[in-house]
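Only a single protein chain was left out; the remaining protein chains are all shown in position.
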Amino acid sequence: MGRIEGPAKVTGEAKYTADVLLPGMIWGKVLRSPLPHAKIVSIDTQEAEQMPGILAVLTAKDLPDLLTGRLVYDMPVLAIDRVRFIGEKVAVVAAEDPDMAEDALASIDVEYEEMPAVFDAHEAMKSEAPLLHPDYRSYAHAPQKFFSDIPNVHSHVTWELGDIDKGFALAKRVFEHTFNTPAVHQGYIEPHASVVAIDPDGRVNVWISNKMPVRARELLADVIEIPEERIVVHLSQIGADFGGKGSLMDAPLCYHLAKRTGRPVKMVMTYTEELMAGNPRHPTSIFLRTGVTEEGQIVARQAKVVFNSGAYAAFKPVPFVNIPGAKDAAGVYGTPHIRIDAYSVYANCVPSGHFRAPGDLQVNFAVESSMDMIAEDLGLDRLEFRKQNFLKDGDWVPGGPQLEEVRVAETLAAAVKASSWNQPKSQPNRGLGLAVSHRLIGTGEANTQLTLKEDGTIQVLTPVPEVGTGAHTILQQIVAETLFLPLDQVRVETASEIFKTDSGSGASRVTYVGGQVVQQAAGELMKLILAAGAKGLGCAENEVVFEGGRVVHSESEGSLSLAEVAKLGGDGKSALRVKKSLNLSEGPPITTFTAQVVELEVDPETGQIRLLDVVTAHDVGTIINPLGHQGQIEGGLLQGVGFGLIEELRMEDGQVSTLNLGDYKLPNIRDIPPLTTVLVEEELGPAPFHGKAIGESSITPTGAAIANAVYDAVGVRFHDLPITAEKVYWALQQHSGGEG
Amino acid sequence: MKFEQTCTIAAGPLKVWNFLIDMENVSRCLPGVESMTLVDEDTYEGIFKIRVGPIALKFKGTLRVEERDRDNWHVGMRVEAKDRRLGGGVRAYLEVDLVEKGSDETQLNVKLESHVLGKIGEFGQPVMRKKTDALLQEFARQVSQELGGDQG
Amino acid sequence: MRAFEYREPDNLEEVLSLLHDHGEDAKIIAGGTALVIMLNQRLIMPSYLISLRKLAGLNSVDSADGALQLGALVTHREMETSPVIRDQIPVLAETFRQVATLRIRNMATVGGTLAHADPSQDSPVTLMALDARVGLSSSGGSREVPLDEFFTDYYETVLQPDELLTHVQVPLPKPHTGSIYLKFLPKTEDDYATVGVAASVEIEPSSQLCRECRIVLGGVAPTPLRVKEAEALLSGQKLAPELLHKAASVVQEHTDPISDSRGAADYKREMAGVCVRRALEQAWQRALTESP
Partner (left out) sequence: MTHTIRLNVNGKEHTVEVPSRRLLIDCLRYDLGLTGTKEGCSVGVCGACTVLMDGKPISSCLALALFADGKEIVTVEGLAREGRLDRVQQAFIDYGGLQCGICTPGMVVTAKALLDENPDPTVDEIKEWMMGNLCRCTGYYKIIESIQGATALEPGGE
């Protein structure tokens, strides 16, 4: 079933932030730092200010001395006295058109005094490394509980199960492996955009490509020093998020320029700016130490996961200001003794942020690669070794609940069955690899307001914008299903004003938390409808039923349409309305598993990898929207392929060298592998109608499955992603002692 | 970006030394130098042009001699220059070391660490690297030619 | 982009006199796919932009006395789909079909690609392997330059500031000649070639010996790279694996690639060898099966 906003999107009517046109609107452009770490000695803007069409030029000295961030406030709106990465905003210009703004940028003179810089997270953790944020501990919302004495480490989180020392004492064999993954960009096609218009009465209107508008309003209020009630965030379509659209980005600058010039201001990042100063996936290094018994039982898993935060932690939304995916470093395997340490580290690179399944991909690549390596070393079959160690009902997962309804074995079995796993190896240089992952459903706060309109339709207000996942369609379906109404009688509309707080879209949260809140609200609205209907029909509530979209008095057969009920209204003729909020801090005990099998072929002369077949199997509940569900699987999978084979935000001394989509390559329609999807359905999901989450499932195991298949094909093991043809070629050269 | 060039010159180290500490000579041997004027004992201001196809870069900036170690035949100079039209610039440190090979044979080692900044750095780093490398080669070639014939 | 004067002459004389008057300060724009990006990024800031879009007469493909004459304004898409080209020099159509994406091929022109002189382009490589010549005109007169003397450095050619590339001459392949363009794309299908190789082999039908051949590479040097030393190795020889390996290693010695997102220099050098082998083999097969 197609999505509700489909027609608007295929006709070009759907409005994204960059599409907002306002009378008198002007344009902002920023000047960015060319140096990775330097003191700002002076900024001369005089010449720029004199140029034609230039309406304002601002630097930090024109702004309040405030920092911002999605959780910890550590990032200035414009660099204050010091720049910490190449691409950091130093000055901003407002002009009648973008070209004029660009004209002015070149004539702003900034004098820098270079400082020693550090780019690698491990280097940054050494005692001699330059400190990026000496005052980190004093920043607002910096989580004291996770402070560390290691240089530049702004958050150190530990997850433990059992007793790690005891675990290794039980182990017959101990394995150590290290893996690395690069920075990758979310690759949404819509660059960040913001528009701010200030009303004569001082009300601040904001349009912003942000998936958490209510939170955005809260953050903006703090950094521009305007009370939240005076700020209206107008929701627009979002040209995809994938985790990257949760920050204020240029909105504070738009406000300051609007305030200075008295005109509405729009800022749209170029894609070059996105690649140089967006918020890509964290470059990550994962160290695993695994203790295994003689029988091949994993008894201990120690993990040290180091995330390169870049110059600021401002793009991390979670309370511990670290990357949640690290907690999966034991994978889908029941391990009695676990210790996981996650370090997020400042370095003079582009600040890192969230990208679909943050941390999960990096860690899963490490865990699932190591499973194959250990199995081979122990002379065990890699499939059997996994099965033997799988999580079971009642097992605990680090940072998670005690699991119920564990279906990992079934999921992997389904993937294997649909693949050529059990067939004899077809040809040389071909190989099969598999990987398994799980993801706990996200928690958080969701809000809604349901109203019975006078035309008999149900209006569902949500503060969650449509980021492309089909969230609005899902909410519409759940409400319609709950009220036994046809879909077209339920209208989903967005509004942020009427809600104080909300977690917005993300963490595969919407169907679970957002779905429950609308379902509960719909149930309560039905009670009000029946009550009002009964009143209108002059009978008792228990004498009416809701049938065929009408409130019916069983005896007299008298009935009222929803429109009629709406006109009657509730007590005091007030509209029939339910406003509801749901905040789930505890996740359900049910997780979701993904198993993938990849078959590929390696060209030994060039190292080029061709994917011949990909099978992705998913442990799912009731599927509420099959089309949207499958779309999430397919889109996530191709992002996983990109992560495994192609994508890397290349940096040299903090300078990103892949600065446009001609150099930072995204998979295109000719790069897609043959794909088989297997859904292992059972109606026991925690979401409404026993649904589960899917958004961040298919992307996770792909990188590891590819790495394992490459090993199976040509016998070389890769510890770093992406596995490019070039890396494979040189590895093969060494492997075969040079005679390629 | 780091670069290294080595060549042998048919002249004794002292002769090469005296040649190299005179910026007149250096600028003459460095292709693209349009002007080089002495500001104070160790500082020069200059204009330096380089072309990459249709893209013409014109750097204006300073060259400062920061090391002049006669005993170890070592010179180190810092270059900071901007192209304001394009919005960008270069920061480089150039080190020249002489190794005595004989009474009139000297090995010239040139080391360059340079950072291309801003617009210019964003565009075609790889080509810039290649261009800079060629530039350094030419410099070494010119020097050895001026001092008693090219010996590669 | 920086502001500029836009001129759109409808006749060649006017284009040339504008070039004569403004030279360095002027840039020619045809399809614009490469130039507009550089303008937009402010890497170039000409005072005058001379558009060829209203210019007639430079957008046809003509077949005359043993050669194809390509107007400088013929688009890539036209090169790809032109029946004349598909029939008479199929490898040319095949090459242009592999350039970038449909949208770019609808805009980009033959003359534009050559004048832009990006060494990782596809079509200059094949055109050079086909012994193409380019016609250059200025208000002072005209000249013809063989393509393997046209490119001088990254994005640089022998074109003078007052000169315009008006057409390309491509001689029809001799009988018993097989040609191929091989584009090595290890990352994504829409990428620039990591290495591109055009090979053209003319064989002596009875003996099946190579009479003459052309080997040209893209993406491995400051300009499209023709390796005559490797060509010489093959002439008079029979197709044999050792021979191809020898040719490949000679080619590798001549490459001078840059390291970029499409591969490090040493990898490109290695791949140049592999691709040359594969290209020569396929060209040779085509020559054998090709009926005059």
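First chain written, first letter: the chains are A, B and C, and each begins at residue 1.
Simple rule for what comes next: a residue touches a chain if its C-beta (ideal position, glycine included) is under 8 Å from a C-beta of that chain, and two chains touch if they have at least 3 such contacts.
Model, not experiment: these values are computed from the prediction.
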Query raised in the report: Thinking of the complex as a whole, which visible chains are touched by the chain that is not shown?
Result: A, C
Query - Touching residue (missing chain; options A:Pro213, A:Gly431 or A:Gly468) - result: A:Gly468
Report summary line: Residue positions on chain C contacting the omitted chain are 1-6, 8, 29, 32-33, 36-37, 39-40, 49, 51, 53, 77, 100-104, 106-107, 189-190
Query raised in the report: Footprint of the hidden chain on chain A, which residues?
Result: 2-3, 5-16, 18-19, 21, 98-99, 186-191, 237-242, 268, 270-272, 466-470, 627-628, 630-631, 634-639, 660-662, 666, 668-670, 672, 675
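Note that only the chains that are shown with their structure count from here on.
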Query raised in the report: At what distance in angstrom does the C-alpha mean of chain B lie from that of chain A?
Result: 48
Query raised in the report: Once you find the CA centre of chain B and the CA centre of chain C, what distance in Å lies between them?
Result: 36
Query raised in the report: Distance-wise, how many Å sit between the C-alpha centres of chain A and chain C, to the nearest whole number?
Result: 44
Requested in this report: Give me the residues of chain C that touch two or more other chains.
Outcome: 41-42, 260
Report summary line: Multi-chain touching residues of chain A, meaning two or more other chains, are 106, 272, 657
Query raised in the report: In their shared complex, at which residues does chain C touch chain B?
Result: 27, 38, 41-45, 117, 153-156, 222, 258-260
Query raised in the report: Which part of chain B faces chain A closely enough to touch in the complex?
Result: 1, 84-89, 91, 115, 117-118, 121-122, 125-126
Report summary line: Note: in the complex, chain A contacts chain B through residues 34-35, 105-107, 114, 272, 276, 652-653, 655, 657, 659
